[in-house]
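Only one protein chain is missing from this complex, and each of the others stays in its spot.
Each chain carries a letter (A and B) given by its place in the written order, and its residues are counted from 1.
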Amino acid sequence: MMQDFLFKASNISKYYGQNVGCKNVSLDINSGEVLGIVGESGSGKSTLLNCIYGNLKVDEGDILLNDKSKTILNFTKIDEPKLRLIQRSDLAFVHQNPRDGLRMNISAGGNIGERLMAIGHRNYGEIREIASSWLEKVEIDVSRIDDKPSTFSGGMQQRLQIARNLVTKPRLIFMDEPTGGLDVSVQAKILDLLRNLVRELGIAAIIVTHDLAVVRLLADRIIVMQNGNVIEAGLCDQVLDDPQHKYSQLLVSSVLQV
Amino acid sequence: MYVAVKGGEKAIDNAHSWMSEIRRGDPSVPNVSLNQITEQLTLGVDRVMSEGSLYDKDLAALAIKQSRGDLIEAIFLLRAYRTTLKRFSYSKPIDTANMLCLRRISATFKDIPGGQKLGPTFDYTHRLLDFKLLAENETPLSPTQQFENKKVPHVLSFLNQEDLMQKEKDNNLDPIDITREPISFPTSRAARLQALSRGDEGFLLGLAYSTQRGYARNHAFVGELRIGIVEIELNIPELGFDINVAEIILTECETVNQFQGSKIEPPQFTRGYGLVFGQTERKALAMALIDRALRWKELGEDYSGAPAQDEEFVISHCDNIQATGFLEHIKLPHYVDFQSELELIRKIRADAKRNVKRL
Partner (left out) sequence: MNDMSKDKNIDIQIYNFAYLDENTKRMIRRALLKALCIPGYQVPFSSREMPMPYGWGTGGIQVTSACLIPKDVLKVIDQGADDTTNAVSIRKFFQKTANVAVTEKTSDASLIQTRHRIPETKLKEQQILVYQVPIPEPLRFLEPRETETRKMHALSEYGLMFVKLYEDIAKHGHIETAYAYPVKTNGNYVTDPSPIPKFDNPKMNNNPAIQLFGAGREQRIYAIPPYTNVKSLDFEDYPFEAMKANFKCSICGSSDSYLDEIIVSDDGKRSYICSDTDYCKEQTQLNSKEEDQ
């Protein structure tokens, strides 16, 4: 069974001075699975995501990835070059603010092409073709290929960021409130897009959100966080329909009331 | 036709002899002597020694004279000379607690053991031009200052006793010598302090000022500023004891800064440190503020993106000899590069025109 998981984090703790970022958190995810991390702002979910992606150094715990050659890598043990290589080839990260995940002064085509060129694509025409097809996939007019993201709407920027991340077919994608800054109508479109892409490509995803509607639509399993701790975990429908912990109940009921 | 484009040897020679002439100025005015410079332009000499990182008043004065008072040029002359000097040995670490202080002030305690001593300072002078100095024959003042030959403890050592001050840990490593080994980032505090100590006063001043205005604010108090004479000791293995090889004047500044504390450490004061050759207190103060700002990582503080917190930015750009050289090199001919830009822009413009026509 040990070899089955794609990614596993165990007993992760992160402190900011005397404050707890997250404490003793464990999670695991299999290939093609979508895991939601929910909680209100300040609950430690973004800290956790950045820790397990390798952006933040953890104070305690292990982060394991079962890589393409079935070798188990521990992010807390490998050196930075190796980690970055993994981040570039096996992982992807979609930021809440597309400005953090895009190069704003580089054209849409260049943004999508960067990861391709990073792994050795050297044919301009081909790179452009792939970039065009991804613009289509994320429903951006292909004629905008040479425009900079700064001329795009927020929703378009977010769709471009998703295309930029998925173009090299990573095995696990981390998303931090991917629909956070967007209008409700735009959110729905992006969620729909994400659901189709993730299913179609068989990519596993870890999505951090405060929005239970997002996890209900996308996630297979969820964990609920409060004050840096995991208070409940399980299948998505199970937790949302029959929350056990008081805080989860509050969270679910507050959404239903809206 | 093939004349004006390339310069020549003769142009250089002519330019240099003209420059020497201008440097001397009107021959009817007496030549400025080196001891006039060492005695009367002391602070300029001190700056040239500190940023030239060579303690030699005569050579610094010579450099100032030769550079027509352009201090950065003088620093450059001194550095270029210094680099050719042999290293006989490294001295023992100096102990500034044994300094014979000409000036010693604290902004944190009114009464300090050993007392406050203003010393020869511009502080509290009114910045009014003193027209008495116009007189060529100033009568020398009789010395009124009694120089006390006694050592005074560091003010911050009193805070140390209460554990209120973070203790500096000795990592027992020999510090790198940044004039012999290249700095690589991230670097050690020892390397940073060396770079800052010979960094450009103006650059450091601006950066330190920026921390006071909120770009990585670190609430500095001047715990102690002392200027005075320190002995340089050398251990000579053949002799088996230390000998005093020189006495130099140094300016040392220790700031006291707030520190929030971390998970493992209770709140404490921390220190910013400045140490510079000669009487150079503006520089020593600035250095201490920047040293403290650069310590954010070690102290687990937030990185606010302020320039003064950015080690690579500060250290890579504080050396005025590197900076002035590179800035001024754009005066050198760039015919070839410019030519290829010309070709390219013509080509692009031609293509663009063709495309417009096609439309």
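Observations on the structure shown:
Definition applied: a contact is a pair of C-beta atoms (placed from the backbone, for glycine too) under 8 Å apart; a residue touches a chain by one contact, two chains touch by 3 or more.
Nothing here was measured: the structure is a model prediction, and the numbers come from that model.
Only one of the listed residues, A:V34, A:V58 or A:I127, touches the absent chain: A:I127. Which of A:G61, A:G109 or A:G155 touches the hidden chain is settled by the complete complex: it is A:G109.
Interface residues of subunit B with the unshown chain, by the touch rule above, are 1-2, 4-9, 11-12, 33-35, 58-59, 62, 76, 79-84, 86, 179-186, 312, 316, 321-322, 324-329, 332-337, 339-344, 347-348, 351. The omitted chain makes contact with subunit A at the following residues, 80-81, 84-85, 88, 103, 106-107, 109-110, 113-119, 122-125, 127-128, 145-146.
In the analysis below, only the chains that are shown with their structure count from here on.
A separation of 48 Å divides the Cα centre of subunit A from that of subunit B.
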